[in-house]
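A single protein chain has been removed from this complex, and every other one stays in its place.
Now for subunit A:
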Amino acid sequence: MKRRNFVQLAGLGAGALMMPFPMMGKSIPVEALLESGMDVATKKRMADVALNTAKSMGATYADARIGRYLNQYVFTREDKVQNVVNTESFGIGIRVIADGTWGFASTNNVNPEGIKKATEQAIAIAKANARIQKEPVKLAPVKGHGEVSWKTPIEKDFKDVPVSEKVDLLLKANAAAMENGANFVNSALFMVNEQKYFASTEGSYIDQDVHRIWPTFGVTAIDRSAGKFKSRQALSAPMGMGYEYMNGLASEKVEGPAGITLYRNSYDIVEDATLAAKQAKEMLSAKSVEPGKYDLVLEPNHLGLTIHESVGHPLELDRVLGYEANYAGTSFATLDKWKSGDFQYGSKIVNLVADKTQPGSLGAVGYDDEGVKCKKWDLVRNGILVNYQAIRDQVHMIDQKESHGCCYSQSWNDVQFQRMPNVSLEPGTEKYSARDMIKDVEKGIYIAGRGSYSIDQQRYNFQFGGTVFYEIKNGEIAGMLNDVAYQSNTQEFWNSCTKICDENDYRLFGSFFDGKGQPSQVSAVSHGSSTTRFNGVNVINTGRNV
C-alpha cells in the first residue's frame, strides 16, 4: 500500500484518524475562530520587513503573503457525530527573484527576526538554483494597487453559527435518509476562511477575506440477500458563500426530470438526503444500460466535472508548456493549435469563459496571489480555442502583456503557481429548458451529479460516470439506469454539443480539493453551465460478474 494511505489509516492520533485527507494547521477551540488575528497595520509592517530585506540583498522583485487559514469540518454518520475539527494556520511566505530565478521560503515566526531569516533563505535558494537556470524569469508588468481590500460577499459567517446547529442539521439529514430506506449515511460540512494579506515590491498591499462552504453526504442502500449495495452522493455544490447556502430557499430550487430537485445558490440538505435514500434503494433494482451511442443530456452538477477535466486542465498554460509533464501531464491543446486561430475545440454554440470574479463561485477573489486584479476572459469563443490560463511569469510565452490573474497557493507555506480559474460554459441565448431538451431526444440518457472520472495525461480520452442516470425514450424519461459510463475524446465530445439550455437553468458545480503540482497543493474551483445536450456519445456498460 502507498505510504500516504498508511498515514491516513494509522493516523497521528485519534483526531487525525477521522480525517479522510490531509489537513492543514493546528487545531484550535471554536471560540478562537472568532478572534480577529493580526491587524492590517502590523501585517503591513511585517510584510515590509520581507520586502526591504529582499531588496537590500539584491532581489529584483519580492512578494510576501501573510495568511491566516481557518477551517471547520464536521463529520457524522447515521446518528453519531464522528468529529468536529477546528484548525488555524498562520504564517508568512516570501517569494523573491534574484539572479533571474525564483526563490521561496516561509515561516510561522511572523516577527521581524523570523521574517528576515526566511527572506534570506528565499534569496539563498534563488541564487543556488540560478546556476542551473536556463530560462530567467520574465514578469508581466503590474501596477501597484496601494492599500486595498476585498471580501467574499457573504450573508452569514460560518464562524458565527454554533457547532451544535451544524451538527443538528447533519443529523437531521442523516435521520431523513435512514427513515427513507438508507442502510448507512455519512455526512460532512467543510467550511473555510482564508484571511490573506499580500504585499509586493511593486506597491500593492492587499487584504482579502475569502469564504467557502461544502455540505456533502453519501447514502448507501444494501440488499443483503443479493449481496448488492448502491450509493448516492449529495447533489450539493461547494460554493464561495457563507453559511446562508444551507438555508434551503425554495426560490433557489430547480425542478429536474423524474422528480429530482436540483439546487442553485441555496441547498436543502434534508430534502436531498431524503431523495438520495429513495434513489439509492431504486438503484438496487434499476435496469443495466445497453451499451451503444446515446444523446446525453447532462445536468450542470454533472457537466461541471467534465468541463473541469476536459477544458479547465488542458488549457492551463503550465501544462501546455511542459512544467507539469512529470505529474499531471501535458496537453493536447498545443500552442500551434491556438496560434492557427481556427482550432475547433467545440461546436459553434460552445463558449467557454474563465472568470475569477463570478459571485458565489469558489475561485472568486478580488486579486490573485501575486497581486493581479481578477477578471473574466474567453478560452473558447464560438467553438474556437482563443486563449489559455496564464500568470505573470508565463504570459510572455504566448505573446501577451497582461497576466490573467489566476495565481494561487493553498497556504502561506506553499509557493503560489498557476491554478485553474472558474471555467464555465455560457448558457444558450434562446429560451430553452431541460424539459424542452428531454422532449427533443429520441434515444438518450439524462445524467445528474458527479461520478467516476478519468482522463489521459494530455486530456484526449475520458470516461465519466455520474450520480444518477435516467433513460430517455422518445422524449420521455423511461426509468432509472445502472452501470452507465461514457467514453469520448475531448474535441469530438465538445463538437457533438448541439443544444444548451438558457440562463434560467444555469448553476455552479464545484471542486473543493483539486490537486496539482509537486509537492501537491489543493485549490477550489467552480464550473457553471446550463443543462446541455451532446449527440451520439459512446456509452459503455460497467457491470461485471466477479
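FYI, a contact is a pair of C-beta atoms (placed from the backbone, for glycine too) under 8 Å apart; a residue touches a chain by one contact, two chains touch by 3 or more; residues count from 1.
Simple rule for what comes next: contacts and distances are computed from a predicted model.
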Considering only the chain that is not displayed, what protein name does its UniProt record carry among "Amino acid ABC transporter permease", "ABC transmembrane type-1 domain-containing protein", "Rod shape-determining protein MreD" or "TldE/PmbA family protein, Actinobacterial subgroup"?
"TldE/PmbA family protein, Actinobacterial subgroup"
Answer key for A:347, A:382, A:461 or A:498 versus the chain not shown reads A:461
Residue among A:73, A:158, A:214 or A:332 touching the omitted chain
A:332
Of the candidates A:139, A:167, A:270 or A:386, the residue in contact with the absent chain is A:167
Using the definition of touch stated at the top, determine which of A:54, A:289 or A:321 touches the missing chain.
A:321
Against the hidden chain, subunit A presents residues 1-3, 5-6, 9-17, 26-30, 80-82, 84, 102, 104-105, 108, 121, 125, 128-129, 131-135, 167, 183-184, 220, 222, 224-229, 231, 321-327, 329-330, 332, 413, 415, 452-461, 463, 465, 483, 485, 487, 489, 518-519, 538, 540, 542-546
